[in-house]
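Input: one structure, supplied below.
Missing here: one protein chain of the complex. Every other protein chain is in place.
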Amino acid sequence: MGIETENKEIEDSIRDEAKKLLSENQVDVVIGYSQGTVPLSSTMVIIRKEEDVDKLVWNNLCYINLARYLAPLMPQLCDSEGKPLKIGIVAKGCVGRAINMLAVEKQINLENIKMIGINCNGNVNRSKIDLEIGEKEILDVSISGDDIIVKGKDWEKKFPYDQYINELCKICQVKSPSATGETCVGECQEIESIHDEFADIDDFEAKSTEEKWEDIKNSLEVCTLCYSCRQACPVCYCNLCFVDQNLPIWFGKTTNYTDIFTFHLIRATHIAGRCVACGACSSVCPVGIDLNIITRKLEKIVKERFDFTSGLNAETLPPMMDFKMEDEEEFMLEED
Amino acid sequence: MPNPYIPYLTRVKSIVGENKANDIKTIELEFKKEEEYKKFDYIPGQFAEISMIGKGECPIGIASSPTEEGTIKFTIKRMGTVTSAFHGSEVGDIIGVRGPCGNGWPVEDMKGKNIVVIGGGFAFSTLRSLVLYLLDEKHRKDYGDITVIYGNRDPGEVLYTDVLDEWKKRDDIKVVLTIDREAEGWTEEVGFVAPIVKKVGPKSDNGVAVVCGPPIMIKTTIAVMEELNWGPEQILNSLEARMKCGIGKCGRCNIGNKFICTDGPVFSLAELKELPDEY
Partner (left out) sequence: MEQKILKKDEIGKLYKEFESEYNFYAPISQKGNIVFEKIENPEDIVLDYLNSKIPPKSVLFPQMEVLFEYTLDEKDVEITDRQDLDQKILIFGIRPCDAYSFELMANFFSFHGNWEDEIYLKKKENTTLIGIGCNNPRTTCFCTSVGGNPFNKENMDVFLTDLGETYLVEGISEKGKEIVNKLSWLSDAADKDVKKSQELATQAEESIVTKMDTDKIVSNLETSFEHPVWEEISESCIGCGSCAYLCPTCTCFDVIDETDQYNNRGRRIRIWDTCQSCLYTLETSGHNPRNTKIQRCRNRIMHKFSYYPTNYDLLGCVGCGRCISVCPANNDLRTILDKIEKIEKEEDEKIVA
């Protein structure tokens, strides 16, 4: 089935489910994606009335992780007394994973959430396309058959879809939310565990230590510390981020490479074991840095050490918040 | 024009604890260079950005009056990193001072009027500066009646007891002190500031009221003043905000199109009503 046809089906199912949930009063609002006003973008929309469901779209440009809007919860999603509304949320697999993580960490109450599960077919890699097109204005991006059609004023380029989606989408194994029962309508599944080869970081892992440092430095040097990555991340919800603390001041906030690198490294460590591999951080970066080299490596280490994949259910605590009696402690105690 | 971010250097002359809890101290500073002290020409109500160089900077209202020559004083409450550094400083330490910043109390416009000074808690700092200025022999005749109403949680929190005692001895100023609840040994008024203001009942004709304190005190006091027929142009407030540069450049303390650090911190109630309801 071509991507274009798949998208139409997914879009129709989102609209149908949303309409049903609203008309049956199962939810007060539905959060989803709607058409962006510039190419290679989409925007978040809050649907409050059934007749507005046609604003919801699915167009492979839906890179924001909508779970990000659930914690902290904004006043627009609460009633007049400040209590959370019943929220329907369009959930591709990684959004479902994020919602599960937020539930485990007690940031949201799953009773108020209805996931509208979809079988996600990936999102376009914005920075890759931008880089290929260069300094020409892109006026339109659309999916036709199995191709991404990029149009300018007097030019057009075609990109094969499966090669130009996000690296994380290429190896994704949780395309629809892992949730059951009352929490999810539409496409859902129950996943116990996944077998992840982490093939996306194979090339990087094969490099020597010096090459890795060089690569990371080249990549992070252009960072402007705008914190879009942190703001777009659904599991980065702290009221007072470590960056902003001043008792103590953990590290500098300047644009020296040391400070930039420290920020990214510490943030990656804080989300280790909790990252849901949605790739929103890399998609929103205004200078096109691929942050997932670092986060995926940490995810791999967590998988190897603790056999844990985040967001498959709303019960299991992530390894950095939990302990098991069989955890090895060779780093703490001397072997007898 | 010199770099406006470079502070004048001053030395700590004395540090005095002001309250029983010992988290409010007044530090007295002496300028290293005489000509810089002369440049630091201030009026009551202005503030300065004082820094522990190496730790940080914060905006503090000037507690001394320009009539107290030779040194300047700041009353600081220990709240965070920089203020803790001030509390831990010793006589002779260097403290950077940038300023004077802000518009200050309009002492020129207040001439010929009856002044009511209403303060709550720790916010009495710049009011000390104002009252000392008004009472100075060079200025006293320019102003009408002066009434001071100063409220605190308990007797241990009353600041500047030495100056207050001096004022009570005078007959050209009325001083009313109050605490929130009865306390042993306290012989003066008891009650929140607003009902005490009502009791004192300052007349609004030809009056200017200066109100400084925690938000709830200001709100209730203003309500009482309005009952007593005070108009919004007659009531002055000093606003607080998070500030960094203190000179209207970093953009942080804006309220509507005005900056609290340069267009304020003193605003009349009438002016505040024109501005967005953010603070």
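Labels for the chains are A and B, by order of writing; each one numbers its residues from 1.
Here is the rule we use: a residue touches a chain if its C-beta (ideal position, glycine included) is under 8 Å from a C-beta of that chain, and two chains touch if they have at least 3 such contacts.
Predicted model only: the values in this text are computed from it and were never measured.
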item: Chains still shown that are in contact with the chain withheld from the display; value: A, B
item: Contact with the hidden chain (one of B:181, B:219 or B:249); value: B:249
item: Candidate in contact with the missing chain, chosen from A:199, A:226 or A:321; value: A:226
item: Touch residues of chain B, complete complex, unshown partner; value: 1-7, 9, 51, 53-57, 79-80, 83, 92-94, 96, 101, 103, 215, 240-242, 244-245, 247-254, 256-257, 259, 261-263, 276-279
item: Where the unshown chain meets chain A, residue by residue; value: 36-38, 41-46, 64, 68, 74-76, 127, 130-131, 134-137, 139, 153, 218-219, 222, 224-228, 230-232, 239-240, 244, 252-256, 283-284, 286-288
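One rule holds in what follows: only the chains that are shown with their structure count from here on.
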item: Touching residues on chain B, where the partner in the complex is chain A; value: 80-81
item: Touching residues (chain side chain A, partner chain B) in the complex; value: 246-247, 249
